[in-house]
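One structure is given below, represented as structure tokens, and several questions about it will come after.
Complex shown without one protein chain; remaining protein chains in place.
Right, subunit A next:
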Amino acid sequence: MLQNNKHEEDSNQNPRVTWEGCSVLLDINDGDRLVFARLTAASSLKIGNKNCLLQPLIGCPFGSLFQVENGKEGPFLSPLSIIEGDNVEEKGDCQIKDECKDNRGLVDNNTAQSLTGEDIDEMRRQGATGDKIVQALIANSATFEKKTSFSQEKYRLKKQKKYAPKVLLRRPFTRSICETYFKKYPARIGFLRVDSLSLLLSMANVSAHSDVLLVDMVGGILTGAVAERLGGTGFVCNTYLGVTPYPVDIVRMFNFSSETCRRIVRCSLTDLCSTQNETSVQIGQAGDAIGSQSNEEKSPLCSESMDGTALSSEHGMLDLMPETSTSPVTKACKTPKAGEKASQEAINLWKENGFSSLVIATPDADAWTVVKELLPLLSFSAPFAIYHQYVQPLATCMHNLQLGKMAVGLQISEPWLREYQVLPSRTHPQMQMSSFGGYILSGTRICSDDQPQLK
């Protein structure tokens, strides 16, 4: 029943092996530290107090695990082989044999470990592996045997992390990129949690071949997430208030194909709305016979502003091909730049047909101010989703949309996400959780005869 799909083609688009110049996410010691890196012959990473070259990671499958080893010419990353059935984590799966050990014998006087720092340095000089050092530490711990098997494992893990750190090679995907930013720099992505982001994509019906209008004031995580779902089809149109586009640097963390990058464009709100006056009149009158008359009356204005936009974005056409870009800041980087100016042709098409989805994440702008400008750019029956850290701007926005009969299915929702520790006889929610992932206002634009004029 396996259909003949072009999966080879897909695996090129979505490769599972690293290459020189590719962006990777490095997970050091089971999520203790997460680092984005670009793999080049010269790039290196500081792990603990050691500097390791990343060159050995080039050409390796994602999911590979590496361990820092001490070589003659200093520390290096060495692939860690995993044999089937001998899962590293299985060691952690310590059996619960009605354990009678407890912590009554433990005294916190710092004398339990008989190996000194000098001893360990000496072992290192003699080329002992990290695992050897961990074993030695355990053998020289006076209290190890008295610990419960659970805390023995904890001890082993703690020492392994310090003396034999592990590096897991991960594919940068929306999931891992969003999680990493949320953990490290939540403010840069407007505190947009991964479950909230996933909801925005669903609620706005982001799907192949759709033209998605975005306001991304969350560093580019939204742009990247939408582009990932489009897979090189459709368009991501990033719009912005004023004259300066919002930075979307995070897009570079994704290993997007040149086709995908080409389909991430930007366009100022002014350019998108340049003929918006007529459009909203049309909408106000449902575009029927009465509407067409008033259209004609306004037509001089219309052509004027059309000329204006055609002029202002003439060079936008050139920018479409990233290779021919004459920008002075052209980098050696081969990847075409995402976020070029939208072509006038595309803009005209969007004005005519409307966008198929709208997603807004503007922590620093009022939701209603943005929505009332952008909603008319959506086609009828198109869904939208708006993220905000505060509920009040969304409540006001929802209320105004209701009053204006501009949308149906309006709903404000707040996602809640809890992770669990699942271990034999020790399953419970994790002690720490993120208690806030923002609010989302979602709905569907409608076409209504009695649509009142917007303020």
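Definition applied: contacts are C-beta pairs under 8 Å (C-beta built on N, C-alpha and C of every residue); 3 or more make two chains touch, one makes a residue touch a chain; residues count from 1.
Basically, contacts and distances are computed from a predicted model.
K.L.:
For the chain not present in this complex, what protein name does its UniProt entry give, out of "Molecular chaperone MKKS", "tRNA (Adenine(58)-N(1))-methyltransferase catalytic subunit TRMT61A", "V-type proton ATPase subunit E" or "AP complex subunit sigma"?
P.N.:
Hidden chain, UniProt protein name: "tRNA (Adenine(58)-N(1))-methyltransferase catalytic subunit TRMT61A".
K.L.:
Considering the whole complex, which of A:Ile133, A:Ala164 or A:Leu199 touches the chain not shown?
P.N.:
The single option touching the absent chain is A:Leu199.
K.L.:
Given the contact definition stated above, which residue among A:Ala41, A:Val107, A:Ala142 or A:Cys447 touches the chain not shown here?
P.N.:
A:Cys447
K.L.:
May I ask you to list the residues on subunit A that touch the chain which is not drawn?
P.N.:
With respect to the unshown chain, the touching residues of subunit A are 1-3, 5-7, 9-10, 13-14, 16, 61-65, 79-85, 87-90, 93, 171, 173-175, 194-195, 197-199, 201-203, 205, 207-211, 228-233, 353-356, 379-383, 391-392, 394-396, 398-399, 408-420, 422-424, 427, 439, 444-449.
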